[in-house]
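Every protein chain but one is kept in place in this view of the complex.
Naming follows writing order (A and B), and every chain is counted from residue 1.
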Amino acid sequence: MSTDDLTDDLTRNTANAPPELLTRSFFFLCAVLSIFVTIGIIGLLVTEAAKFFSITAPLMGVEGPTASVVDFLTGTEWIINNEQFGVLALVTSTLMVTFGSALIALPLGVGTAIYLSEYADPQLRAVLKPALEILAGIPTVVYGFFALIYITPALRVVFPSIGTFNLLSASIVVGIMIIPMVASISEDAMSAVPDDLRQAGYGMGATKFEVSTGIVVPAALSGILSSFILALSRAIGETMAVTVAAGAQAKFHNPFNPAAYLDGGSPMTATMVNLLTGDVTGGGLAYRSLFAIGLTLFVITFAMNVISELIAQRYREEY
Amino acid sequence: MATQDRSSYAEGFGQVSRTVGTVFRYLLLASTLFGIAVLAILLVYVANDAVQPLTADPGWHLTFFLTLVLPTLATAGYLAATNLEALKFGSMTIGLIVVSLLFSGGVAIIFIEVLAPLVWFAYVLAFAVPTVLMIALQRRSRQLSFLTRFVVVALAFYTSLFGLPGVVPSVAALVQSAPFVPLDWVLLTLTLGLFASAPTASYAAGIRDRRTGLGVGVLALAAVAASPFIGPPVFGIGTVPSVILASVTVVPTVAFVGGTAVTREHARIGILVPLLIVGGALAGEVLVDTLGYAGPQSWVDWQFLTSDHSGTAEDAGLYPAIAGSILLMVTVAALSFPVGVGAALYLEEYAPDNRITRFIDVNISNLAGVPSVVYGLLGLGLFVTQLGRPSGTIFVGGATLALLILPIVIISSREAIRSVPDEMRQASYGMGATKWQTVKNVILPRAFPGILTGTILALGRAIGETAPLIMIGAPNVLFSFPSELSSKVSAMPLQVYSWASYFATDAFYEKAVPAGVVILVTVLLAMNSIAIVLRNRYEQET
Partner (left out) sequence: MSQENMSNDNVESATEDPTDDDMILETDVAAGLEEGSETVRTARERSIVEANGINVWYNDEQALQDITMSVPENQVTAMIGPSGCGKSTFLRCINRMNDMIDAARVEGELYLGEKNVYDPDVDPVALRRRVGMVFQKPNPFPKSIYDNVAYGLKIQDIGGNHDEIVEESLKRAALWDEVKDQLDESGLDLSGGQQQRLCIARAIAPDPEVILMDEPASALDPVATSKIEDLIDELAEDYTVIIVTHNMQQAARISDKTAVFLTGGELVEFDDTKTIFENPEHERVEDYITGKFG
């Protein structure tokens, strides 16, 4: 080939050839869609919730009944028919389920992670990991049904006063549901601990127990913490299991009173489901309260995800 | 003294206590098994409620124990001890049969209730004609510019599918208005039969040579074509289900078994396991019938699978919900797969490392953590209130669920794309390939199994979801059949929920709900195991 041809060839623009442009723009649109989803969620929740509160409703040009922000955030009664919207009645139930499930999932999840990353041989891992994944793959409505039909009657043997709908059974199933999340993220963090550290421990004559608890767990601590927060955020947002198991009666509980677990409650998510399957008329105050709860829920879970991400970033930088 | 020192050292070696460590080890094992064990117990309970094995005659149990359980267990035990590979092959075959039977059921529901075979055939043809044109044009790519080809192909697709009003009727319409219409099973044989035998042929060609492949393909097609003459008299099923069963279950299973038997002689003996299970079940059935033993009064039966909802637990069925779940799954897959893979490709292969990219990145992992009810609110507010779509339809439900699983699909696809070795990219770019050529020829084929695994898991999540469907206003009970995108949606988990909450009587708790749970869990376990098997194979390869 002559050099002129070569020069022509080199300057031929391939990056903007039609197939390239077309595919690149399509892929870019797909990626950007996620931003629009976020904007959509936030925009929708904020505008609808704004119509709910009396401070912002006039700005949105909404007339008719509204609710006060202060009452919403500090009220302890949630009675739709009386137009009493005290979100604390829901938040306390959510917190109790979250706390109760944490009591189950966090220790068991970390134990599972240590076992999988430090003790189990590869063959056993190959069986245990998919089995754990199945725990997370069972639909949540099934867990709710299990809690209602099998776990509550079993608990009644121990606690005769337990209600048909109760927070205890809801906590148990939510706890089981989030074990795999704690386990898999914590295990990732533990596997990321460099082998040198373990070797150093064994070289000092430490036992496997001492290496696991004294070296691996502390080294993976930020990863474990981030898994905790993520799992708790998942528990807060968990819907169907608590809807079926915990009931629909919004009640303010003292979260520090263990006896309250035997009683029913209506966590935020369950309230939203019940609002829609019950007496919501489109566009009314009850309909808007849905978005007010949704916003509260979104803000809480979003904050927790961000915190967990920040912590996880720290551990990624460590190694 | 030196000797004393030495002996005290020697004693010292045994002094580090292992007690705490041993206790700790078993505690860890217990915590690992706790969740699995609890779930297993609960599943046994619910299966017991749904199937009621104890209502059967003891003779029934004994018969099946002797014909089915004992021989299978004995063979499996023997194989486990002597030839693990054969056992694996046998269990894979059984798994394939179960999964493909489930799949045939789904396909059969679609063709019987939703999609008339003629319409399906018309659209397959309407797609095939412009596709052939596209390939022909691709061959001549040097004479024609990309833009010309693109316009011609796009126009051909549009005309073929929708027609130009008043000028040219679409191929789809043309076929449907044809004066002579072949029987349904002929149409299905021509489409499904071809779809099943073509990959079988290429699989066989990969093992032996092209001629064998062609022979196997023709044989498979012949088997599918013969099925409507065998199915109705022998098994008492219609011609359409026969063709579906032949092309979705029989051909792939036989291909898998045959292929493995030819390539892995050592594992051949494993075929005993499925043979014993199928043969034992048939023999047991015949024996039980002749001896007059009554089987269990299972709530999971044909009636439950094929009836509509009813106010009485005994008559309630899951049929509309099963169909709704299938339609939802198709919609969700069609919406989330291309967008999810596209976004993953952009982020892994195209995106420059800048602030927008990092923002999208963080944004996606945050979206993955947003509770499903909030997605339900998004569906309600966006599709129903803002866009004015009718509430509770399959389209709105599918779109909402697609948004819900989009971040999961993106994240798992990104992992699969990232696991493509960098040498492959280097080789392709080094040859002067453009981005898209590299993606199309090197990255996508290599990452595809991983992407598929992630998508199946995400789809499993989608069809297990209830809350978003409630939020978008899906009806609690559905008597009529969902047959198109704009019909009201029902889904298996939603039906189970409404039985457990609106018909909260003991009869429903004891009968319909456990039966529904068993079906739902079976479908999800099947999907999960497909994904896990796929992933294991894929990880072995790489």
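Convention: contacts are C-beta pairs under 8 Å (C-beta built on N, C-alpha and C of every residue); 3 or more make two chains touch, one makes a residue touch a chain.
These figures come from a predicted structure and were not determined experimentally.
Per the touch definition above, the residue from B:442, B:463, B:519 or B:532 contacting the chain not shown is B:442.
Residue B:427 is the one among B:178, B:387 or B:427 that touches the chain not shown. Where chain A meets the chain that is not shown, the touching residues are 1, 3, 6-7, 9-15. Chain B residues in contact with the hidden partner, per the touch definition given at the top, are 141-142, 352-353, 421, 423-424, 426-434, 437, 441-442, 445-446.
By definition in this document, only the chains that are shown with their structure count from here on.
Our note on geometry: chain A versus chain B, Cα centroid distance of 26 Å, whole angstroms. Only residues 16, 18, 20-21, 24-25, 27-32, 34-36, 38-39, 42, 45-46, 146-147, 150, 338-343, 345-347, 350-351, 359-360, 362-367, 369-378, 380-382, 385-386, 403, 406-407, 410, 434-436, 439, 457, 460-461, 464-467, 470-471, 473, 476, 493, 496-497, 500-501, 509, 513, 517, 520-521, 524-525, 528-529, 532, 536 of chain B touch chain A when the two sit together in their complex. Considering their complex, residues 14-15, 17-20, 22-24, 26-35, 37-38, 40-41, 44-45, 48, 107-108, 111-112, 114-116, 119-120, 126, 128, 130-135, 137-142, 144-146, 148-151, 176, 179-180, 183, 205, 207-210, 212-213, 230, 233-234, 236-240, 243-244, 269, 272-273, 276-277, 282, 290-291, 294, 297-298, 301-302, 304-306, 309 of chain A touch chain B.
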